[in-house]
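I'd like to ask you about the structure that follows.
One protein chain is absent from this view; the other protein chains keep their places.
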Amino acid sequence: MTEKLTRQPFILRNPQVLVVLAVLAVFTVAVTLLSQAYGSGVIPTSTVKVLGKTLCLALAAVAMDLVWGYLGILSLGQMAFFALGGYLIGQWLMYARTESIVAASLAQNPIPPTPAELQEGVANQIFGVVGSADLPLVWSFAHSLPIQLLLVLAVPGLLALVFGWLAFRSRVNGVYLSILTQAMTLALALWLFQNDSGFRGNNGLSGLQNIPGLDGIDQATLSVWFLWASALALALAYVLAAWLVSGKFGSVVRAIRDDETRVRFLGYPVEGFKLVVFTLAAMITAVAGALYYPQAGIINPAELMPIASIYLAVWVAIGGRGRLYGAIIGAVVVSLLSSWFTGGRAPSIHLPGYVVNWVDWWQVALGLSFVLVTLFAPKGIAGIFDRLGGILPPQRHGRDLGPDQGALQEQEAKA
Amino acid sequence: MKRLSAMLMLTSAMTLATGAMAQEGEPIRIGVLHSLSGTMAISETTLKDTVLMMVEQQNAKGGLLGRPLEAVVVDPASDWPLFAEKARELLTVSEVDAIFGCWTSVSRKSVLPVIEELNGLLFYPVQYEGEESSRNVIYTGAAPNQQAIPAVDYMMEELGVEKWALLGTDYVYPRTTNNILDAYLKQKGVAEGDIFVNYTPFGHSDWSKIVADVVALGADGKKVGVVSTINGDANVGFYKELAAAGVSADDIPVMAFSVGEEELAGLDTTNLVGHLAAWNYFQTADTPENAAFIEEWHKFIGDDKRVTNDPMEATMIGFNAWVAAVEKAGTTDVDPVLEAIVGVEVPNLTGGTATVLPNHHLTKPVLIGEIREDGQFDIVSQTEPVEGDAWTDFLPESAKLAADWPGKDCGMFNQETNTCVQAQSNY
Partner (left out) sequence: MIRPLIALALTLLLAMPASANPALEAVIADNLDQIEKPSRRTVEPLVAQIAATGPEGLALLQAWSGRALGVTDDGRLLIVDGDTATDAVTGAAVTDAEPKMLRPNSGVRGVIESALVAGEISSPDPARRAAALASIARDGTAEHLAALRAAPAEPDPILARQRQRVTNLLAIRFDAEPAARVAAIERMAGDVGLDFRAALNPLLATSRIAAPAEPDANIARELSIGADDFPRDAAIALLTSQGVLQPRLTPADQRNALAANVTGGTVGGIPVADLFDPAARDRAYEALEASGAVPPAATEAEADAALESHRFFEVYAEPNPDVTDAARAAQTRAQVRLAAMTGIDLGLDALSLASIYFLAAIGLAVTFGVMRVINMAHGEFIMMGAYTGYVVQTLIANRTLSLVVALPLAFAVTFGAGVVLYRLVIRHLAHRPLETLLATFGVSIALQQLAKNIFGTQARPLTAPAWLEGAVTINDVISISSIRVAIFVLALLFLGLFLFIMKRTRLGLEVRAVTQNPGMAASMGINPDRIAMMTFGLGSGIAGIAGVAIGLFAQVTSELGQQYIVQSFMTVVVGGVGNIWGTLAGAALIGGLSKVIEFLNPANTLAAQTFMILFIIIFIQFRPRGIIPQRGRAAEA
């Protein structure tokens, strides 16, 4: 009891949480005041949407950091959960919007429609475009927002739980596990690409930016609302994640990252810890996806191809692993830079005899910068903050971290 | 003779260019929304260049309404959500008056809600699956009745095909087109068992099994024909495997809807001679307009080997139709332009004219080409211009629908109940 009293409060032990929350609050207020809907209109709606989406990506990056930076699992399938969240909320968005359209259209008939006719009409409207007219079984709950919201958490959580249980139980780890997570997202993507899977195949779910029941509200306002929601979700998730990794739980998790076998010998249920973090991260990622896709407007299986998850890992790496704010910085900086450079606005560089057009060369620069960051700045951008704030990683010099091969090296633990 | 006239055109263009120096006024901006990176860059970059060429030509002619044209090029990077984002940016930040863009159906479906919300104007230049008509989109590519149906008719009538293999990449265009064809063929008396359907992923490369399946269809003693909606690169492997299996166009003709001059450039065509493609334009079309267009294209791109293709023609027609409509309306505002554009007639490159119809589709002739050894097509059939039908007559649900923007202000009008199903489009 006394021990608890003498312990500093969570926030004081983690001043960075306050800083992050403050920055986030200032950012949100500033964007609101400059938006078209609530302020001067300096920031156009399309930019508000980009910023809102970037916050969702940052949220996914925080979850990725939990899994990779703290638990040591380089999950290359994290975007599967992100996209699943988007698909599940998209089902309701699409169904409810279509239902209102179909109901209005059928109401013009001389005879009121039966529920079956209404559903048939909705199915025809949604799936007619991909050549089907039946509502697949997976759409059974699409009419209900509460159920779909629940599923946003439940389905990715369950997938992570089952996948994690199978993988951790058979002690698959390191590079093997990374490849396996990649296989998981690829399998899911290929499954969704099929028309028969009931998610409209390659067309995916579209028109998600039109929120049913909010027809009177324009996109300028909606985009700000979504920005608020995304900022709130990010703040909550950040606090949750910071709290989780700061306590005893966090110590065990980091210990698993540094040497799984020793933690197991100490009697901790390693698989249980891994499962909790992995599942929680999947659920956070799914929430991020559920907030992201209504702002993006469309979701299709290309969103969960392995490359998307690798980008997520790269953001976290560039931002700085093992620091939650590093993940946010990485996601924000790299995704915004990418969108600026590919937007065709970045000025071309005129070299003698050749014009470097950023649309063509941005990918090359980005790729090389990963290499440079991993080689020369393994702590990422957050490493700079570490130096500024004098926050140093725990001194572990001279201590053997485990076998001389594998993922558990000192350098990696420190980085 | 052709060269002479082209040179004459060139000199006149140059005189006009000097005249254009004196243009006054704020430039009219148009958006170019084609992927310049990612998987679709292969096809879409060409269309971006086509729009830029048209803009250059128009400016050389003195601009539009006395103002110069300026193209705002953005790169949606083959990323579908990014299409919506960039479209919004074009309409609200760059404030463009018209957008030329999109290739895949999914990118169009991504852009649609944005365009409709902000009342933009999109010219969509690619053949597509139909079942759509938006107030804010002009579809300058072929609807199914302007490509798929005539092509199948041709195979049935001229090649005597009795058994059908519908091979496609698994996405919406092949799915819907094959659905329409399936219904159409059954209506023509083809039995269920005589239609084989297969879908493969994008970029599929292992075709041995599928080609063997198609060859085995011939075991019924019926003439087999393949209708291919296989997209992009995957065609290379498919045709290579077909050639390796010794299947000639006389045994099993393949009618492709997505293989044009550009795709054949990546192939050794000696073994493909005689296979077919259906488009509304081929580079071999023998008209002075086409010769001039090809010459200008080569000059613009600085490469005499670059081919022209159907979506380029559609882009050109769309651009010219927009210019004509703007001149007719006297403004670039979307509503008057949309009002003016229906009924506009612009020359196409195959010796006729394209008329913008009330359903925002065009009239187009249907051409069937047989592949030649040099990667070009011999045009073996050319129809009179066919009116594009937004809602196919061969699927029961869409047969009763029609689109008529000037008359009914509706793109999804139920002719049975005489009601507008929805004013916005179905995305």
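Assorted remarks:
Each chain gets a letter, A and B, in the order it is written, and its residues are counted from 1.
Heads up, the rule we're going with is that contacts are C-beta pairs under 8 Å (C-beta built on N, C-alpha and C of every residue); 3 or more make two chains touch, one makes a residue touch a chain.
Small disclaimer: the values here were computed from a predicted structure and weren't measured.
Taking the full assembly into account, the omitted chain touches A, B. Summary of contacts with the chain left out: across B:K86, B:R135 or B:H204, the touching residue is B:H204. The hidden chain makes contact, of the residues B:L52, B:A183 or B:V215, with B:V215.
Touch with the hidden chain on the side of chain B covers residues 37, 39, 41-42, 45, 154, 157-160, 170, 196-201, 203-206, 208-210, 212-213, 215-216, 218-222, 232-234, 236-237, 240-241, 243-246, 249-251, 253, 262-263, 265-268, 271, 274, 368, 370, 378-381.
Even with one chain removed from view, chain A keeps its contact list with that chain: residues 74, 109-117, 163, 166-167, 169-172, 174-176, 178-180, 182-184, 186-187, 190-191, 193-194, 196, 306, 310, 313-314, 317, 360-371, 374-375, 378, 403-407, 409, 411-412, 415.
Heads up, the rule we're going with is that only the chains that are shown with their structure count from here on.
Note for the complex: chain B touches chain A at residues 36-37, 72-75, 77, 79-82, 84-86, 88-89, 92-93, 105-106, 109-110, 112-114, 117, 129, 131-132, 170-172, 175-176, 178-179, 199, 201, 397-398, 414, 417, 419, 421-422, 426-427.
Those residues of chain A lying in contact with chain B across their complex are 44-47, 49-50, 101, 104-105, 108-109, 124-125, 128-131, 133, 190, 193-195, 200-204, 206-207, 209-210, 219, 293, 296-300, 302-303, 339, 342-344, 359-360, 363.
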